[in-house]
Every structure is written in structure tokens, then in C-alpha cells.
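Only one protein chain is missing; all other protein chains are in place.
Labels run A and B following the written order; every chain starts at residue 1.
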Amino acid sequence: MNRFDYVRAGTVAEAVQAYGTADRARFIAGGTNLVDLMKYDVERPGRLIDITRLPLDAIEDHAGGLRIGALVTNAALAYDARVGERYSLLRDAILAGASAQLRNAASTGGNLLQRTRCYYFYDTATPCNKREPGTGCPAIGGLNRIHAIFGASEACIATHPSDMCVALAALEATVRVSGPAGERMIAFADFHRLPGSTPEKDTNLEPGEIVVSVDLPETGYARNYTYLKLRDRLSYAFALVSVAAGLELDGDRVKTARLALGGVAHKPWRNREAEALLQGKPATRETFQAAADLVVAEAKPQSENGFKVELARRAIVRGLEQAAAGTPQSITDKRIQ
Amino acid sequence: MRLESASPVAADAKIGIRLTINGEVRDIQVAPWTTLLDLLRERLDLTGTKKGCDHGQCGACTVLVDGTRVNACLILAVMKDGAEITTVEGLGGLANGGAGSNGLHPIQAAFVEHDAFQCGYCTPGQLCSSVGMLNEGHARTRDEIREAMSGNLCRCGAYTNIVDAIEDVLQGEAR
Partner (left out) sequence: MTQHFSTTGHDTFVGSPRSRVDGPAKVTGLAKYAAEFTASDLAHGYVVSSAIAKGRITRIDARAAEAVPGVVKVLTHENRDRTAWLDYNYQDAVAPPGSPFRALYDDAILYSGQPVALVIAEDFETARYAATLVRVKYDTETPVTDVRQVEDEAYVPPKKRNGIKPPPKPWGDADAAFDNAPIQLRQDYRLAIEHHNPMEPHASTVVYEGDGKYTVYDKIQGVSNSQAYIASVFGLKKDDVRVMNPYLGGGFGSGLRPQYQLFLAMLAARDLKRSVRVVLTRDQMWTFSYRPDALQTVSLGADRDGGLQALRHDATGATSHFEDYQEVVVNWAGVLYKCDNVALTYKLAKLDTHTPSDMRAPGAVTGVFAIEIAMDELAYETGVDPIALRLRNYSDVDATAGGKLFGSKALKSCFEQGAERFGWAKRTPEPRSMRDGRELVGWGMATGVWESMMMQTNARAVLTADGKLEVGNTAGEIGTGTYTILAQIAADSLGLPMEDVTTKLGDTSLPEAPVSGGSWTAASSGTAVMKACRSVAAQVFVLARQMEASPLANVDFERVVFADGRIAVADDPSRSVSLVEAMRAGGMDRIEAVESATPDKDFNSAYEAYTHSAVFVEVKIDEELGQVRLTRVVSAIAAGKILNPKTARSQILGGVVMGIGSALEEESMMDHRLGRFMNHNLGEYHVPVNADIYDIDVIFVDEEDKANPLGVKGLGEIGIVGTAAAIANAVFHATGKRMRHLPITVDKLL
């Protein structure tokens, strides 16, 4: 871990100001990913701005939905009664991720900003375009069992590791940010990026911008939803493939559908065409299969992760079945519903 | 030096913080890159809290910060200025008269009784995690306990005994 200046900010404005023109400044809240990366010498901040004392730890009613302060911990969010009642998809996605200890420390804003778990990104002995632009991507043609099947580039095939963000993508949350140029709102779909030729940039945040809140819209899909996560052990592992599904049903027909995948791309992966395909169709396995086929049609697997295409296809079908039946995947009973 | 404003503290300076550790108030000068785990183990001789992975992937360093279980390895100590920390060394004192004649917290006694460890290295983290889990109050069934305790690896494989020990304490609380 390198040497750095430490600043403790009391307000958002102070935090933004402290960021200023400092060399490699980073905001720190829960620290569960940043401190981890600093110990590996992957992150080398020149200045750490401690934002944990900012007044951003409330969950408030807002415009028919909820406004989640950026410092609300993952655990506080998951166990909030309003979230449990109206946004149980979000609750389940959070509880499917990490461990209780990490969820107690990790913040909402930090969850959005966590970085990939690509082996090569984490190991400074190897090249990595995300860590050191222009050095190459050894995951391509290397160990890529856990890597992206959608939206990857020649420069980077990393995935975004969050579970919570998959639910936020499905719910179409909005990210409120504040920075040197003031406050702005970013649609969740526009918050994270695909790697393209600049994989070092994970998000569309501008330098010095800080996540202030995540706003949930009114519709929470609390009746017909699921978060189905498939991984290499039954808990405390990142997703190979995860599916966040939310449906509004009209009798036995799909009125609206939301579908997002985790563990398969540089950002939570949505396919609007597949969601449109579901709309108005009977909520049957055949319909779900057609949607799943549409999603995976654009998959481009790597040398070792071809299985993810079929796993994603089947998981989408199963996830939509769970959502339609109103039998969301249990977090604690590991039998898949 | 206490830090009250948003002016940066230069990289070569130490920062004064106050922590209440196992009930004892301590004023400490700490570098900003010192984790709570390294502070406890290297500076305060509280080596009961273990370093297993130093990256939040094993749970051996689990302590209670203001009653909540967290991984001490991922926390910069300077950020917890003012917090109350409980480590395995302080669990007996947490028991509020519930500690047995041996000075053990009921969960510590249950771990011994159920042989919920072998080498003992993950044990302080398992214990603090158990107490944190009981404080949270979300886990009652064996399935729920297993999931809630999955952030604590045990390479000796004592998991079933750990669940037995926790169940025992839960049932004791229910009585």
C-alpha cells in the first residue's frame, strides 16, 4: 500500500473540493474494494478522501420511489423494511453477494464503483489494459472461465462483479452524482461502460464526481421477481451468471418485463429486445425460452467460458419462471426453486 | 493531532484517533494506511484477531465495530475514529453477566463444548461473526445460520459443529 494524503470531508462540497487537482485522489467509504486493491498495489491513490462522515446515509421516500444515500451500507439497504416490501428484488440481489461482514461495511456508492475480479487485473506481475492501458489483455486466450460473453472488446473481457447493480439495472434506478460542475442524474444503464478501447474507465463518472444517491423509481416488481445467482460454491462467491428478473403480469400474460444479467459483461447486461419480446406474451416456458434465445444470440464466448452461454440461456428461462410463479429464489435454501 | 476539518494530512504524518477497544478508551497515533487489523495485532498486542487473507475473503479478522461484524483487514483505522471495537479478547466482557464462571461468553463455551474448531485460527473470527449474527437477528434456522456464517472460512472443516454451537446458543436465548 503506497503512501497517500488523508482528508476527512464533512460535506459533499468539501469532498469534491478536496479531490480538486490532487494526484490520483480517491474517495473512500466502506473501503472493501479500494483497500483490497491498494494492498495489491493495483490502486495507488495520492490522496484518500474519507467521505464516511458525509450526510448521505439515509433512505428517504422520493418521487414515489426511494432515494438511497450513497453511504447506506449494503446491509442497511437490504434489511430496510421499505426495500423488503417494495424492492425485494434489490434486497435479494444484495444478500446474494459477498458476506455479511462485507455487506455491513460496503456502501451503496462503493458497490457501483467496485472493480472487476479478473485475475490479471488483480496481479501486477501480468499485463492488463484496465490496470495499465496498452499493456495487453492476457485473459484473452488465457484463463477466462469467469469472463465476459457480452459486450467485450479486443482490449478487455472483464466483467462487473456486483450483484446489487444487476438488480438496480433491472429496476432502472438513477444515479445522482455531484462534482465540480454541480449535480447531475445518470440513468443506471448509462452509468457503467463497456470496455471498448478504454477499459481503464469503468463508469461514466467524471473526475471529482461523487455518487450522492441512487434513486429507485416507483415500480419495484415486488410481486413477480427473482434474483437467481449461479456460482462455483453455494455462498460467498462471485456470479458465473446471475439473473435479475421482474415481471408485471396481466392474468397469465406478461405486461412488462425487466431482465438483467450479472457476471457476463463489463456492466449489468440488459437486452431491450428480449424484454420487448416478452411483453404481451403468455407467461410460459416457451415464451421465456424465446427471450433467452434472443439474449444469448449475441453472446461471444472466450476460449474457456462457452459454458456461460448455455448457463445464461437456462438461467434466464428459470429466472423468468420463478418470477412468473411468484417463487423467487431463496437466499438461504440453496435448492433452486 | 485530531482531525476536524477537510484539510489534508500529509502522507508522512500520523493522525490522532480515539477508539474504545473492549471497553477501554485508547488514544492512538496512527498512520492513515494502517488497517484496524494491523493496529490491533502489531501495535496493541491484541493478536486474538487473526490475519488469514488480508483481503476480506476469509473472515478470520472479523471484529465488532459498534456492535456490527466487519472485516478488520479492510478498514483503515483512521476512518473509525470514535468507534467502539470488540475483539475476541473482549467477548467475555460483552456477555453482561451472561458469561459463565469461566469468564466465557456463551458462544465461546458452546464452541468448546461442540468442538467447533480444530487449529483455532479462524475461531476468533467465527466467534465475533457469530455474536454479530446474533445481534443482527436475521438467522434462526440451520440454513439461515449456514448462509449467515459463510463469510468465515474454516479450512479444518468444523462447519457443522459451528452451526451446532450457534444453534445451542440461539436455543439458550429463546429459553
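One rule holds in what follows: contacts are C-beta pairs under 8 Å (C-beta built on N, C-alpha and C of every residue); 3 or more make two chains touch, one makes a residue touch a chain.
In this text the structure is predicted, and so the values were computed from the model without any measurement.
Novice: Just one of B:Leu36, B:Val65 or B:Ala158 touches the chain that is missing; which is it?
Specialist: Considering all chains, including the one not shown, the answer is B:Ala158.
Novice: Out of A:Leu194, A:Ala237 or A:Ala290, which is the one that touches the chain we can't see?
Specialist: A:Ala237
Novice: For chain B, which residues lie in contact with the unshown chain of the complex?
Specialist: Against the missing chain, chain B presents residues 12, 31, 33-34, 38, 41-42, 45-55, 57-58, 60, 87-89, 91-92, 102, 104, 108-109, 111-113, 115, 117-124, 127, 145-147, 149-163.
Novice: If the missing chain were put back, which residues of chain A would it touch?
Specialist: Considering the whole complex, chain A reaches the absent chain at 1-3, 39-41, 117, 119-120, 122-126, 138, 141-143, 145-146, 230, 232-238, 240, 307, 310-311, 314-315, 317-318, 334-336.
We adopt the following convention: only the chains that are shown with their structure count from here on.
Novice: Would you mind pulling out the distance in Å between where the CA atoms of chain A average out and where those of chain B do?
Specialist: The mean C-alpha positions of chain A and chain B differ by 28 Å.
Novice: Which of the residues in chain B end up touching chain A in this complex?
Specialist: 3, 5-12, 15, 32-33, 35, 54-56, 59, 62, 68-71, 73-76, 78-79, 129, 132-133, 136, 138, 141, 143-144, 146-148, 150-152
Novice: Flag every residue of chain A that touches chain B in the complex, lowest number first.
Specialist: On the chain A side, the touching residues are 1-10, 14-15, 17-18, 22, 28, 30-32, 35-36, 38-40, 47-48, 50, 52, 75, 79, 98-102, 104-105, 234-236, 331-334.
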